[in-house]
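All protein chains of the complex are present and in place, except for one that has been dropped.
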Amino acid sequence: MSTISGETGQPPSAILLISCPDRKGLVASVTEFIATHNGNILYLDQHVDVEKQVFFMRIEWDLQGFTIPRASIGTLFEQIANRFAMQWSLHFSNTIPRLALFVSRLPHCLYDILSRYQTGEWPVEIPLIISNHPDLEAVARRFDIEYCFFPITQDNKHEQETRQLALLREHRIDLIVLARYMQILSGTFVSHYSHQIINIHHSFLPAFPGARPYHSAYARGVKIIGATSHYATAELDAGPIIEQDITRVSHKHTVEDMVRQGRDLEKLVLSRAIWYHIQHKVLVHENRTVVFA
Amino acid sequence: MSTISGETGQPPSAILLISCPDRKGLVASVTEFIATHNGNILYLDQHVDVEKQVFFMRIEWDLQGFTIPRASIGTLFEQIANRFAMQWSLHFSNTIPRLALFVSRLPHCLYDILSRYQTGEWPVEIPLIISNHPDLEAVARRFDIEYCFFPITQDNKHEQETRQLALLREHRIDLIVLARYMQILSGTFVSHYSHQIINIHHSFLPAFPGARPYHSAYARGVKIIGATSHYATAELDAGPIIEQDITRVSHKHTVEDMVRQGRDLEKLVLSRAIWYHIQHKVLVHENRTVVFA
Amino acid sequence: MSTISGETGQPPSAILLISCPDRKGLVASVTEFIATHNGNILYLDQHVDVEKQVFFMRIEWDLQGFTIPRASIGTLFEQIANRFAMQWSLHFSNTIPRLALFVSRLPHCLYDILSRYQTGEWPVEIPLIISNHPDLEAVARRFDIEYCFFPITQDNKHEQETRQLALLREHRIDLIVLARYMQILSGTFVSHYSHQIINIHHSFLPAFPGARPYHSAYARGVKIIGATSHYATAELDAGPIIEQDITRVSHKHTVEDMVRQGRDLEKLVLSRAIWYHIQHKVLVHENRTVVFA
Partner (left out) sequence: MSTISGETGQPPSAILLISCPDRKGLVASVTEFIATHNGNILYLDQHVDVEKQVFFMRIEWDLQGFTIPRASIGTLFEQIANRFAMQWSLHFSNTIPRLALFVSRLPHCLYDILSRYQTGEWPVEIPLIISNHPDLEAVARRFDIEYCFFPITQDNKHEQETRQLALLREHRIDLIVLARYMQILSGTFVSHYSHQIINIHHSFLPAFPGARPYHSAYARGVKIIGATSHYATAELDAGPIIEQDITRVSHKHTVEDMVRQGRDLEKLVLSRAIWYHIQHKVLVHENRTVVFA
C-alpha cells in the first residue's frame, strides 16, 4: 500500500479492526494500550455476538502525539492480540486504497463511481477498468482511465482470469468492484481477493438471485424492489451482505420501469458498500458482516 | 350484505371494479354511462397491463342525483359489461363489510386491528374471532367480541374447518383476516373465500417463506427485514401480494430484536392491506394485484 | 420544438394535460374524443381536488391509427376545451426537450445529470451549461457540452440575466435545471420560464429554507434530512414542490457527513423531478403540484 497523504488535510489516524472470542477485559486492554501511549480515541465501535460469543471492535485514534511510531504499532499490539486470540488488521486513514472496476455493458454504476472519484468524494485511486466487453471503453477514456478488454469464452476463461490476476497484482489493487459485471468469477479468482471483491446484485437478496431478477420480481408481483451489495464468494450471490436498500413499485411499473428505478438503487447501494469498505468499517464473520456505519 | 349507513356522514357513492381484455373505447363507454345518468365521478383509476393486454378500472361516483336507482345499476351496466367481456363487481361506500379474525397466540396484530375497529378508524363490523388456541380469549373479551376456540389436530382438521365455514356463513362474513394465524388452511377452505382471505407473512416475500423467517433473515445477514400481506391461496405464502414494507436492521439486532421490530411492521402492512381491500381498491389478475392506492 | 423521433423505437403517442373546474361529463367527453377518432388510451390519470373543485387529467394515447393528423389535434380538441374552460397543453412522446443546466461550484448534480444524458437514460438534448463560476468548465468539456461563464455581481446582474435569456432563446431551451446553482434568479428572469425552471434545495422544505440548511439541521438535532425539488418562483424556496425524499441521520453525523449523504439525496430527488417533468407528468395549481408518477 502506498501512504500518500489523504485529501482532507486532517492529521492521520490509526484504525484497528478486531474480532476474537468474547472475554472479560477486552475493551479495557485495547483502550488502555492506546491511552498509555497518549492516543486520543476518535471512534470506538464494539459489538458482541452474544449467540456465538464473538467480540468485534473498530477503534480509531489520533496519531498526533501518539508515542509509538507508526511502523511499530502492529508489533507492540501483537502482545495484546495474542493474549486474546484476536484476528486483527491495522489501517491508517491517509493510506489511499487502489480500486479496479469490473464492468460489462451497463454504464450506470461505472459513471456513478467515476464521478465520485473525479470529484474527490472518495480518497481512492482507480488506475484500472477491466471488462469482458469493449462497449464501455469510451467512458473510461472520457475519464482518462486505462480500459482492459478481456473477451471471455468457456475455453479461455481460466487463462483470461490468470492474466487479469497478474494485471491486478501489477497495479497493486486493494479492492475489486464488480460494477454490474455480468461474468461469474471462478472460485480460484475469488480466493485471491477474499472480502476484497464487492458485487452489486440487482435484487433484494436472498429473493431473486441469479439472472433477470427484475423480470422475476415483476412476475411475482412484489410491491418493493431492492438491490444488494455483498462480498463475492465462490457461491453466486451468496456472499456476506454489506448493504441493501429498496424502492417501492406498483402495478404501474413495467419490467422496464423497474430496471430504470433499479439503476438508481444499484448506484446508491454499491457506492455505500464501497464507502464502508474503504473507511474500514466492515468486519466479516461466518458470512455475516458487522458494519460500523 | 347489510347496508347500514357509514360513519362518515358523507353521501354514499358507487364503486365499480372492472377488468377485461384491453380494447378501444372502454373508458369512454363506462364514463359515458355514468355521465348520461347524471353521475359525478369522484375517482377514476385505470391501468392497462400492456404485456398481457388487460384493462383494469376502479371508478367511483356520487350517487346523489344519479338517475338510476341503486338496485338497477348492475342490471343496466351489464349491457356494457357484456359488450367488452368485463369481469366486474359493484360496491356501495356505505355498505359495512363484516370481518372475521383468525388468530393463534401472538396478540399484536389482533390488538392493532381491534383498536382501529374500536376507534372507528375502519367502517367495518367484527362479530367474530376464531382461534386454534385459547390464549387470546381475554383480549377478545376486553373488546366484547365473540371468541371461538377450535383446537385442531391432524385428525379433526377437516371437521373443524367445516364447522368454521358454517360459523362464517352464519355471521355473513365478507373478509377473513389471518392475524398471525399459525395454522395452514386447506385448499378447500380457501376456495370458499377466494381473494377474501388476507394473510400477513413476517418476511419480505418471496424471501424466507414458511416458518421462522426472522431466524432465516438473521442467519443470512440481511440488512433489511420485511413483512408481506397477501391473499391466501392453496399454495402457502404464494398468493397475490397486496402490500409490503420493510425496516432496517444491523448486526446489532438479535433475532429477538428483529421479532420486536417486525411486530410493528406486520401491524402496519396488514392494516394497510385491509384498508385497501375494504375500500375496494384491489383487483387480482393471475397472482398479481392492481392496488389503486 | 423539434420533433426528432425518440430513442425508444416505440410508436409515438400524444399526451394531453388538462385542468379545469370540476364538472360532470368531463372524462366522458375527453375519452369519447379519443375513441371516436380511433385512439387507444395508454394511460389515463385523473384527479379531482374536492376542496377547490378543480379537475386534473393526463391522458396519453397511441397515435398509430388515430384518424386526426398530428397538426390538427389541438384545433379539434379546442372545442371540448372551450366548453369546459380547460387549461390544457398537448405533447408528443417523440419530441425531445432541450435542457439548459445552471451550476455553480458543486459538481455532483451536474455529473449525475450528464451521466444520465450520456447513457441515453433521458430522451433530452442538453446543448448548454451556464454558470456564475468558471470551476466546472472541465466537467462540461469532458462531456463535450458548451459551458458559458457569466460572472455575476450586484451591478451586472440584470445585464447578465438579459444575456442569459438571449442565449436560452437562441438554443430554444424548454427546461432550465438549477443543479445546485447558488445565485438567486430575479423575478423577471423566472417569469420567462414559468414552471420551466426546476431547482433542487438541500433540505426538506419548508424546514430550513435559505442558506446552509445542513448546518441548521445539525443544530436542531433532526434525525432525518431531506432534499426538495421544486419549480422556481419569484419567492426563494417557496415554489411548487415536485419531489422530496429523505435519509436518516444520527448523532454520529457531523455536518460534513450530512453534506456527503445529502449529495446522493439531491441527485436522486432532482433527477426524479426532471424525469416527471420531461414525461409531462406534472401539473401545477396554486403552488401545489399534481404529479401523475
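We just call them A, B and C in the order they show up, numbering each chain from 1.
Rule of thumb we're sticking to: a contact is a pair of C-beta atoms (placed from the backbone, for glycine too) under 8 Å apart; a residue touches a chain by one contact, two chains touch by 3 or more.
Since the model is a prediction, treat every value here as computed from it, not as a measurement.
Participant: Would you mind spotting which of C:Ile80, C:Ile184 or C:Ile246 touches the chain that isn't drawn?
Facilitator: Only one of C:Ile80, C:Ile184 or C:Ile246 touches the chain omitted from view, namely C:Ile246.
Participant: For the chain that's not shown, point to the residue among B:Asp49, B:Glu125, B:Glu146 or B:Asp264 touching it.
Facilitator: Once the missing chain is taken into account, the touching residue is B:Asp264.
Participant: Which parts of chain C are in contact with the chain that was left out?
Facilitator: Its contact residues with the unshown chain are 47, 49-51, 56, 204-208, 220-224, 226, 240-246, 250-252, 254, 287-291, 293.
Participant: Residues of chain B in contact with the chain that isn't shown?
Facilitator: Touching the missing chain: residues 107-108, 111-112, 115, 118-119, 121, 139, 142-143, 260, 263-264, 268, 271.
Participant: Going by the touch rule given at the top, which residues of chain A touch the chain that is not shown?
Facilitator: On the chain A side, contact with the omitted chain comes from 22, 24-29, 31-32, 34-35, 38-44, 46, 48, 50, 248.
As a convention for this text, only the chains that are shown with their structure count from here on.
Participant: Rounding to the nearest 5 degrees, give the angle of the rotation that lays the CA atoms of chain A over those of chain C.
Facilitator: 180
Participant: Can you identify the chain nearest the overall CA centroid, using each chain's own CA centroid?
Facilitator: Of the chains present, the most centrally placed is C.
Participant: From the C-alpha centre of chain B to that of chain C, how far is it in Å?
Facilitator: So the centre of chain B lies 37 Å away from the centre of chain C.
Participant: What parts of chain B, by residue number, touch at least two of the other chains?
Facilitator: In chain B, 50 touch at least two other chains.
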